[in-house]
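Dumping the structure here so I can ask a few things about it.
Note that one protein chain is taken out, while the other chains of the complex remain in position.
So that you can tell them apart, the chains are marked A and B in the order they are listed, and the count of residues begins at 1 in each.
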């Protein structure tokens, strides 16, 4: 059973996560170029684009992990750089690609690491959150196992549970989940499980930003899609608006078209014949 | 009583006080009786409790016995420690012997031995003075694996060579350093001296002649390879005089 989420939705302007004219340089090249993007709590925003478009970098900037060369990222209208680190950690969590943990923690201990920002000592409530987060990713049965014995997909779900536990039941305002390819390494059932869960969290007031490789997963689950290419934001809107076949074909260098689904009003993106 | 230092142990036995010893250090290899006594370890790395466990009333120590904390702890525990000054000259060797005789309560025996040593050193000095030429000597502390370690200036070996009428061929540096085969040839020693303790491992005179460079030296060409009792000679204890005279005779006979 999940503990109740008790922030108040009536403070809607709070919780806005935005990139303001962000330019990011690194490794001698420009990674992001003048990106401005607003993400609202209660919605699932998918970042899509070809390899090297700057999706993960933008996510890093939105998490406060990377400091832009120009511009800034802000939460609640306040620049991330001005947030005390522990306070920010209670408001946003991020799932990175390939978290490598080479030590034999038990699964529950890994998830409890997500509770670090919530106090020096772990309390019973923290254990309840860890259990709920594990249940949310259908990994409750792994709780007592050694992390190193898990399969790659199981480890990915446990890391997701850790990230969920970090901002579970956030009391100071809408919390943010930043997911960098959360579907990577998962089988098709768990891919859909994870995104369905991400969307249901958004429905309950979380802000979710996910870098997704699979355009069809983005089309199916995202409320909004932002398309990046060469460090620039090309489109931002509903999946139907942002995933426009002509633009995608140009950006990916592969002719794409929409194939309508027969039993549903949706569509799939597929290479043109 | 505990003796620390090969030269001290030799003197204690020579003075007939060996029976009073309850322990020695690891450099005390002569006489055989000393090797049967409890060994308190290397003379510069003593453990206070190890020495104390032998319950000595007197510790006779060579000048570089240590570490200082261990000696301080022994003194704190009420053990009397007598430290001998370093010796590399005949007068000092004899003085050390007399002092040990006094400490051991055997002044008469010490006096007798001191007189005898003085006589031997005097004879040695006469023989050295009579040498027409003083051969160049290289003293190799170790040899076999890698470059041999030769004794330079300010070493016990340097003093021992001079006393026996030789000239240390290695005067370019102080202390013990490895010398290459080429350097050994360039030093051109008339005789090469090694420790007898290592003779077997080296394969005797023939083994030494096979070491790189040795055959090309005057010493190698004339097979003037000399083995000495290292502890007796370099410890500058009571057995030093006899060793020096033996070395002198060899060097004199070997003089080219």
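Note that in this section a residue touches a chain if its C-beta (ideal position, glycine included) is under 8 Å from a C-beta of that chain, and two chains touch if they have at least 3 such contacts.
Criterion: contacts and distances are computed from a predicted model.
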| item | value |
| --- | --- |
| Candidate names "Dihydroorotate dehydrogenase electron transfer subunit", "Insulinase family protein", "Selenium metabolism protein YedF" or "Iron complex transport system permease protein"; UniProt protein name, chain not shown | "Iron complex transport system permease protein" |
| Option touching the unshown chain, where A:102, A:253 or A:273 are the choices | A:102 |
| Residue of A:93, A:179 or A:226 in touch with the missing chain, whole complex considered | A:93 |
| Absent chain, residues of chain B that touch it | 23, 26, 38-42, 44-54, 64, 67-70, 72-73, 76-77, 141, 175-178 |
| Absent-chain interface as seen on chain A, which is shown | 63, 65, 85-90, 93-94, 96, 99-106, 109, 113-114, 116-117, 120, 122, 127, 144-146, 148-149, 166 |
